[in-house]
Every structure is written in C-alpha cells, then in structure tokens.
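Single-structure report; data block below.
Here the complex is missing a single protein chain, while all its other protein chains stay put.
Here the chain labels run A, B and C in written order, and each chain numbers its own residues starting at 1.
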Amino acid sequence: MALDLFYIVIFPGFLFLGAISLVFEYIDRKLYARLQNRIGPRWYQPLADIIKLLTKETIIPKEADRRFFAAVPMVALAATTAAFLYVPIWSSRSLMPFASDLIVVLYFLTIPTLCFFLAGWFSSSLFAQIGGVRALTQLFAYEVPLYMALLAPALLAGTWSISGITAFYHQHPIYLLLNIPAFCICIISAQGKLERVPFDIPDAETEIVGGTFTEYSGRLLALFKMTLNSEMVVVAALIAAIFIPVFVQSAILNFLLFLVKVFVIVFVLALMRASFARFRIDQMISFCWKVLAPISLAQILVDIIVRGIILK
Amino acid sequence: MSKIMVPLGPQHPALEEPESFNLLLEGERVAASQVCIGYNHRGMEKAAESRTYLQNVYLLERICGICSHSHSTCYVQTVEDLAGVEVPQRALYIRALIGELERIHSHMLWLGIAGHEIGFMTLFMYAWKDREIVMDILEMLTGNRINYGMNTLGGVRRDVTPEMADKIREAVGQLQERTEYYSRVILGEETVYLRLSGVGKLSKADALRFDTTGPVLRASGVGRDVRRDDPNGIYPNLDFQVITDDHEDVYGRTVVRVKELLESYKIIRQILDQLPDGPLTVKVPNRIPAGECISRYEAPRGEDIHYTRSNGTDKPDRVKVRAPTLANSAAIAHMLDGGYLADVPIVIAAIDPCFSCTDRMVRVTDANSGQAQSMDWESLRRYSAQWYRKQGMDFSRIPLR
Amino acid sequence: MENEVLQKIAERFPSVAAEQAVVKHHRIYLSVPNELLVEALSFCYEELNFRHLCTITGLDNGKEYELLYHISKDDGLLLTLKRTAPYQEPVVIPTVLSIYQGATFYERELEGLLGIKVEGLPEGRQYPLPDNWPQGEYPLRKSWKPKQAGGAGQEASV
Partner (left out) sequence: MKVVDKLITWARCKSPWIVHFNSGACNACDIEVLCALTPRYDVERFGMVQKGSPRHADVLVCSGPVSLQQRERLVTVYEQMPEPKFVMAVGTCACSGGVFDGCYCIEGGVDQAIPVDMYVPGCPARPEAIIDGVVKLLSKLEASEDGK
C-alpha cells in the first residue's frame, strides 16, 4: 500500500513527472528563444513560474460553474499522470502493466483535451466556449493519424500491451524498420498535437485555443500549465517506448536511456518547427488530410498483412 | 449557424486613430462590418489653441509615437509658411533624413507586427532586431529613440557631423542587406503569398473612391505620393521612385512597404551626399502674422495634413490634424466585408493603423441572447493563427537565418 | 497652374469672388457662397479632376463657423473651398458624401466637435468624443470652456 502510494505520488508518478516536465519545458523554451536569436529563460524559470502561480490568488468568475471550473484542471492533470504510470521507464515493463494498457494510455491522453474543452465550457464565457469547441475540433485532426500510427506497431506485435510490444520488438528488432513510416507520422502529428498546446510561443500556454484558459488564474492555471508540460513528456515517452524499444539490463542505465530518448524526441519536435521549412500550403494540406491519414491506414494494412503472412 | 455580432476594439492610441469595429459574423465569414473610431480622443486640437506655436511642436509630435517626426514636420511647415521665413537648406536636408529614417523604423515595425498577426513570431523577432539598427541611428542623431524633438520652428535642433554620416551609411548598408533578405524570404515564400494574397481586397476604383492614402492606395495601383506630387523641402532634388503594386490586397501592401524601405535607403544616401553647409535655424518671431496655411507630408502611413489658422498672437487660432489612418479607416469596412474572421487582424494591421501593440479588447455579443463577452486582440490573433494552421498553413516552420 | 484653375472656377461660377482668393505655390484658398459650395465641389471633381478630398476643417473664428473643404488633384494642387455658417442653432449644412465618399469621418467630426448638423450623413456613432460625453457640449466652439475636474479643464501651467 505504502509502496503504491510512493509510486503514484513520488516516482514515477506525480512529483517525478512534474519535475521532468519542468526540465523539458525549459529545454523547449530555451531552444525556441535561441532559434529567435534571443538568450531565453534561465534554468529555474519553469519552477519559479509554477511556484508563483500556486501561491497566487485564484479567481473563479461569478458566471462560471464553481465546482466544475475547479475540478477540470485536476482531472486533466490526474489523467496525464495516470497515463504516465503505464509508460515503461526503467525497464521494458511499465509499473503496472496489463493486457491492453496501450489503449488505456491513449484514452488517458484524450482526457486533458476534453478537459480543455470543458474548461472553456464551464468558464461560461462565450468566447472560451467557442475556443473550447475549436480545441476539440482541431484535436481530432491531429489525433486520428497519431493514434492510427501508434496502433500499427501494436497490430504487428499482436498485443495491445505496451510491455508486450516492447518485448516483441526487442526480439525482432528488424520489424522496427517496417514501422518507420508510422514513427514519422507519430512525430509529425505529435508535433501538431503539442503545437496546439502552443509549442510555438514559448510561454503562451495560458492563452491556448483562443481563450479557453482566459478565465483561469492562480493555482488552477498552474495545474493546467503542469498538465500541458506533462502531456508533452508522456507523449514523447510513449513514442519512445513503442518505436525505440532499446533496453539494457541495468535499471539505472535504462532510466538514463529513457531521459535521452525523451530528450531526443522533444528536441526533434522543437527543431522540426524550424527545419520543416519547405512545406508549402498545398503540400501541407495534402500532407495533413490526404497523405498523413492514408499512410497511417496503409501502415496498419501492411502490418496486418505482414502479421498474417510472415508471423503466422 | 446564427449570426454573431463581434464588436472589435476599441483600445487604440494616437490622436485621431483609435478604432473599433462591429463585425456581423455568419459562420466564419464577415457579413457586415462597421467602423467606429474616436476612442482615445485626447482633445489635442483644442489644447493646441492654448499653447504657443513652439510648445505645439512638442505637443503635436506626441500625436503618434511612430510617426512623430511626420506630424511635427507637417506642423512646423505651416507655421514657417505663415511667418514667411526661409528655412536653411541644411535644416531641410536633416529633416528629410530623419523623416526617411522614421519611415524605415515604421515599416520595419509593421513587418514585425504583420508577422505577429499571421502567427509568424520568428519574423517579428527578426524584424524588430534589425529595427534596432535604425533606432540606434535615430538616437545618435536626435538623442531619443522615439519622439525625437528634432524639429523646431525655423529649422532643426541638432546637426549631423561627418562621423555620424559615416555611421548612417554603414547602417543603411546593413539594413539594405537585411531588407533584400526579407524581400527574398517573405515575398518569395509561397506560404506567405497564399496567406496574404486576396485578403482585404481593395480595387483601384474603391481605393480612390474611399480617399485612401499611403501604402494602401499605392498597393491598389495608384501612384500618389506627396513627396513627388506636392514636394516639400528638398524632395524635388532627390531621385526616387514611387512604389506601386497591382495586387490590391494585403500582399500588395507588404510588397509596397518592403520596396519603399529600399527606396528610403536610396534617398538617405543621396541626402548624405548632397548635405549642404549652412546654419541650422532661422529666427521665427513669437507672434505669427494672421493667415492660414495647409501643409501635406508623406508620413509612413500616408498623407498627413495639418492646417493652421493664425490670428496675429503667439498662439494659433486653430490647428487641424488629419492623420493618415483616419483617411484609410473608411475603407476598412469595405475590405473586411465578405472575408474570414481569421483574416480580420491582418487586414486591419495592413493599413498600419498606428499600431500600438497593446491588446485591444474585443467584445463578442451573441445576437440572440445579447450575452457579451470580452475577447482580446491576442485571442483573436491566436484564433486566426490556429484557423489557418488547420488549413495547413504554419509559418513557424519557415526557418530564418 | 493655380491661376488656370481659378479662372475656370470663375468662368463657371461668376458669383465667386475669385480675385479675393489667396494663391500660393500649389495652394488656392477660395471663399465660395454657401449655397454654391456643393455645386462647386462637384464641378471641381468632375471637370477639374480634384479627385481627392484631403479633409474638412471646421473652425469657429469668433464671429461665425467656417468650413474648409481641402481637395487636391494629382499634380499637387491643393484647393481649399470655404463656406461659412452663422451662429444660429441649429447649424445645418449639406453633406458632400455624394461627391466624396471618404468624407464620412470628417463630417462626423464636424458634428461631434463643433455641433454642426450635417444633413444627409448616415446615422452612426458619435465621433470622436467619448460615449459618456454630455449632450450639447462642443469643445471646438470658442464659447466652450472645459469644466472637467481633475487634470482636464485646468489651463496647463506651461
């Protein structure tokens, strides 16, 4: 019991995720500033922001639904933290693996977005409501290819468990190459997903989706900020676990490997903003709607066929 | 989808230029729009009547912080004309020099703001970084970064030394290089073209009909420029082109501004080469003989007009200011109609409405329930950026050197 | 150039005292009888190519209101046509919107700051005074003295 509590609250749960997400927020903001010719924030900046927000007055607007207004950010953060518990960190197995944890993680990752929508809704401010609806709409555009691309390797491995997938690719590393298209789609759509969590304007998370968070302040805003940061880490960790299942014997080395993998993915996500230059509008439109989704479908088909024929 | 009324604005600086817009939305499109201006009215015209001519130079300089030199130049021209004094050539050259530097600073600023409005933050940062080069030059010449206080009745207050001239030449060289780079990257970039072209369409006939001025008019293919048509000071001695463009939209306005930057560099080089020796000021009497005078000046945003009526005392009887944005305001409603809500920020920004970079509040009213909600400029901008990102247009992917 | 334009106006409108016009380089200041103003503007627009309305200045010269229509053409000539309006409530003048469509804000400003009613101007928000500005207060009238408390109203000490 005490151990479970430790897992949930300290490691790899709430505290650890919070800490690591602050580090990655710093990396992201710093990188962004450097790309803009600026110096950027100091290393403790995200921590100072969070502490400050936590100790500020929290205003709940009169028109807002008090209980839901306050509950939504907690649900969002809880869902993200819960998702993190099922992502492998120090070994190929996550903390509490079970048969279909991949599906569960994906569901958990959808909850924050629903919460952003609800946050806008319960703010009872017309624009926040419109912003919430748009957040939801936009989310689907990016999440469909993202989820399909994440499910393709699972189909090939023939299991819905993250540990199972990891174990499968550990045994048959050659099949990882088959999933390279899915990996690319994942990176691109995750970038879309995290960009919606404004990735492009370093600390403008608070103004997300045209004012969904406009009414939030103090502690509740801090919770949302932590949710956004954690979501980035969880998505990166999930992608790392499924597409780069490199594990060694030592737990400490595995943990270091985990950090490196997440760092690489965050770095790629941040760098892509700058280097995905040659995308013209028509290419982008085709890419999002006509290329990305069909490729992930094709990937799933290929994986099913390979699974059916070769691995029989 | 029901029609929604979106009042946009009103917080806006500058004497004549605060604006707000009532937009009637049908889904994503603007069905009708109405321009309301006059929010930050400070009553400067009345105040000018109780101040002396010299005091008014500094009051009117603060009509607008971006084109302060334009307003003060335009005003001192009227007073000098009424007093019948001949301003020394050297002073006229220095005035024109500051005027062109101000145009560079204003257009650079606009470029950054335009980047900001279309969700291209890197452009904003880059343009404003290069703008600092001009700000340094202006500070070196006048002692202040903005609101230079360079003009006085009968001349200018500070001289340009040969060392300063060398520094200006050097800075102009740097700026030219950067501007050519922007012109390649921005005007050549297809995403920018697709994002801006066809947005805020204003045909040549409409541009003339609504009496627009400045880059807005010139981007609709009308080559009207006070510097050439009704030149004041030393502009007849200079060789420059009036830039026009036939796109008739926001893209055209961007092209005009970027090309005008290059013309300004040309003008500055000529001014420095031609700069004559001589005194900086002549004496202007405190009491100005009775009379009236109207003067025009090509400010970065277009034609600026000052009218002064004197009555023989040391204070004017009436000072009338027509800032360029007021002339362009009437056309905005026309440009917005039928466009997308997501385009509203860039269309408004494209007339360069003496853009203060503060958030202007937007009130969203549901036509059915009458419920009103505030939406700030930032939210609208963000909404716009996302709307376009959904269409697959993302400027954050364009790398800048 | 200036005299040519003046002559054409004089030919068309014999009642205009063209010899009293003030002519400077690129500038003409000409008084026009009140009832002829709109017609004269229309003539300048159609026949003389004054296609650009720079602005409309309204002023109170202590005896009556003066309205100055500044129009220009592309060769740089700027013609100012003047009319007057007596101190007589209500002060009403006709609009020039049918000729110059950009005149809306200039005419609204006359209404707001001088209290001159412009006939034919479409309904709209008052400009440029604040919404809570008291009715019947027109700051640009010479008889108007600011009486606001705090900051405003007191003559600046400078």
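The rule is simple: a contact is a pair of C-beta atoms (placed from the backbone, for glycine too) under 8 Å apart; a residue touches a chain by one contact, two chains touch by 3 or more.
Everything numeric in this text was worked out from a predicted model, so none of it was measured.
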Neighbouring displayed chains - absent chain, whole complex: A, B, C
Contact with the hidden chain (one of B:Leu59, B:Cys74 or B:Val319): B:Leu59
Contact footprint on subunit C, counting only the chain that is left out: 129-133, 139, 146, 148, 150-156
Contacts of subunit B with the absent chain, listed as residue ranges: 10-15, 39-44, 46-47, 50, 58-59, 62-66, 68, 109, 112, 124-125, 128-129, 132, 135, 144-147, 354-359, 361, 376-379, 382
Hidden partner chain, residues of subunit A it touches: 29, 33, 36-42, 44-45, 47-52, 55-59, 202-204, 206-207, 211, 213-218, 221
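Keep in mind that, in the parts below, only the chains that are shown with their structure count from here on.
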Most central chain, judged by mean C-alpha position against the global CA mean: B
Most distant chain from subunit C by Cα centroid: A
Distance from subunit B to subunit A - Cα centre to Cα centre, in angstrom: 43
Euclidean distance of C-alpha centroids - subunit A vs subunit C, Å: 63
Per-residue multi-chain contacts in subunit A, two or more chains: none
Subunit A-touching residues of subunit B, taken from the complex the two chains share: 119, 121-122, 125-126, 129, 190-191, 194-195, 364, 366, 371-376, 378-380, 382-383, 386, 389-394, 396-399
Complex interface listing, subunit C residues touching subunit B: 22, 24, 26-27, 29, 51-55, 57, 59-61, 68, 70, 72, 74-78, 80, 100-106, 112-113, 124-130, 139-140, 146, 152, 155-156, 158
Parts of subunit B lying in touch with subunit C, wherever the complex brings them together: 16, 34, 36-39, 41, 43, 45-47, 50-51, 55, 81, 208-212, 224, 229-231, 292-294, 296, 303, 305, 307, 309, 317-318, 320, 322, 326-327, 329-331
